[in-house]
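Every protein chain of the complex appears in place save one, which is left out.
Letters A and B mark the chains in the order given here, with residues in each chain numbered from 1 onward.
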Amino acid sequence: MRAPSGPEVAVGDVLLSVENVSLSFGGVKAVSEVSFDIRKGEIRAIIGPNGAGKTSMLNVINGFYHPQEGRITFKGETRTKMRPYEAARGGIARTFQNLALFRGMTALDNIMAGRTLRMHKNIFWQLLRFGPAMTEEVEHRRHVEEIIDFLKIQEIRRTPVGRLPYGLQKRVELGRALAMEPELLLLDEPMAGMNMEEKEDMSRFVLDVNDYFGTTIALIEHDMGVVMDLSDRVLVLDHGIKIADGTPGEVKSNQAVIDAYLGVAH
Amino acid sequence: MFYREAGQFKTDYASDQAVFPILQDRIGLAIIFVIALAIPLAQNDFLTNAVMIPFLIFSLAAIGLNMLTGYTGLLSLGTGAFMGVGAYACYKLTSIFPNVNIVIWIVASGFFAAAVGAIFGLPSLRIKGFYLAIATLAAQFFLEWCFTHIPWLYNYNISAAIEVPQRELFGIIVTGPRATAETRYYIVLAVVIVMTWLASNLVHGRIGRTWMAVRDMDIAAELMGIRLLPTKLLAFAVSSFYCGVAGAMLTFLWYGAAESTVFNINQSFTILFMIIIGGLGSLLGSFLGAALIYILPIVLRFVPAKLGLGLHAATVEHITFMITGALIIFFLIAEPAGLARLWQVGKQKLRVWPFPY
Partner (left out) sequence: MHLLYMIFIDPFVQMGSAPDLLAQTLWEGLVGGMLYALIALGFVLIFKASGVFNFAQGIMVVFAALTLVGLHDIGLNAFLALGLTIVVMFGLAFAIERTVLRPLINQPDIILFMATFGITYFLIGFGEFVFGGDPKVMVTDDLFLPKGSITYHTLGGIVQLQKLDIAAAIVASIMVAGLAVFFSKTRIGRALRAVADSHSAALSVGISLEQIWVIVWFAAGLVALVTGIFWGARSDVSFALEVIALKALPVLILGGFTSIPGAIVGGLIIGVGEKLGEFYWGPLVGGGTDAWFAYVIALVFLLFRPQGLFGERIIERV
């Protein structure tokens, strides 16, 4: 189900496929033999109670955690182990549940940092600064400014992010992820801790990113209203196991999901 | 949704990204340059030789350490040893090739220090944060041992010390006992100005951002495609380069001689304190911290005499230690970002003066 105002993006082939992935820490099994896929251009929600393994799943896709079992296929290439920068280079970007901004830097610098992969002028030019390095800097600055306009955070460009209110910090983090021009954007509870208005803004941003850039999005979220409105398909995890996978409508009426997570309306 | 003002941005952003966008800052910088150039004209040998030259040299070492510890967040306790590598490298280079311009050798010795620094930075692949300081401690003590146990380094001199030979530049004597303070000062000034400019370019661009990203949250940096090991190794290499050049200048353009104790762990701590008090992650802070830590004892030596109190040199030394310690604690409580932040706050207030906010 999609919000009525946005145009439908044609959902295409499988972009990412997770096969039988299991992940343990010490004795704790965070994820057990989970398989699912994400199609190009869709918004995929991952929901489930706390501790279900949702963030761990994202971390596996990112290459931050290496699963003990299973494989991941991204853009046709299959791997058992992905290194974080390989994921980044491949076009995966993400935001974090607990915010992982570079607190010592301004909002602008944080988002510029997202352009690092695309900046190539070597140390010799960097030492000189004027010339090719400056040209490159300006070119990327222009791109970053577009993102800043998109997210409406012009006023806080030069503010050190540590001083920003929580909602704005989340926007800067989104901006940083967008700066990577990702094909797959992983959002870990982007609405957490936000009020109604902020949630609407963020939902709008998510939809716009998907509509205008065609970015595939995987989204962990607890707000059911948001999930139902935004996503094309929903994956439900509980205690590390997949208990449902389908459209929002299918998942909402799935008994197992209701028992584990949604509860019954009183 | 997106607006493009083609062409116009380019000029705007370039000047927006400038290091000193405000006109008053540029004027202030120009004034500082003029003063710096004019110092020797005061004909005060003490000022030039005992204050300005070492201040500039230590500032350079502080910039080096700041790039590693302040910008990249890698605590290093090996600064003294890396300075020593530069000094001994310069000594060997000029011993083997005495006819080459000594300034070239001073700069070249930086590369040797950079190589050594990068090697001791390799453990940063596996070891994180505070533990990495142990690797730098190993570097410090091992290199210090090398300086006394590898006779080739000091040309088999019995005292294990190195004596700086006389060298000339365009007919003017620049090193050795007959070099004048003015000559040495201008060379040091030139080197420091150029290297500070280069450091500024580095930290304001892509590389500086990657360093700070690694410092602030290396996990997020990695997940954005920044490769940690090359970034950290570059920080070690560049930092050691600066320390090496500082060490070479310390030996050749100030002391005139050196032995391993000059580059001991206390030297490492001194430079570390300079950047802590001056401000981690700030080039200006490196200068301010060097000024405070180096010049304070000198001032202290004069104050009691002016006040009529006779104090032993040793007592002044002790009091300096106490004041340094107290200052460190004071700054950490009052302004952990150091003198540089205080300066920034001061400028902010100046901007809105005479209004309070």
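Here is the rule we use: a residue touches a chain if its C-beta (ideal position, glycine included) is under 8 Å from a C-beta of that chain, and two chains touch if they have at least 3 such contacts.
Values in this document were obtained by computation on a predicted structure and should not be read as measured data.
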item: Of B:W197, B:Y255, B:F269 or B:W343, the residue in touch with the unshown chain; value: B:F269
item: Hidden-chain contact residue, picked from the options B:Q17, B:N101, B:Q166 or B:T320; value: B:T320
item: Residue in contact with the excluded chain [from B:I219, B:A257, B:I298 or B:L342]; value: B:I219
item: Missing-chain contacts mapped onto chain B; value: 75, 123, 126-128, 130-131, 133-135, 137-138, 141-142, 144-145, 148-149, 219-220, 265, 269, 272-273, 276, 314-315, 317-329, 332-333, 336
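Everything below uses one rule, namely that only the chains that are shown with their structure count from here on.
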item: Touching residues (chain side chain B, partner chain A) in the complex; value: 1-3, 9-10, 13-14, 16-17, 198, 201-202, 204-207, 209-210, 212-213, 215-217, 219-227, 234, 281
item: Touching residues (chain side chain A, partner chain B) in the complex; value: 62-64, 84-85, 87-89, 93-94, 96, 100-105, 109, 112-114, 116-117, 119, 121, 123, 126-129, 133-134, 136-138, 141-142, 145-146, 149-150, 176, 180, 208, 212
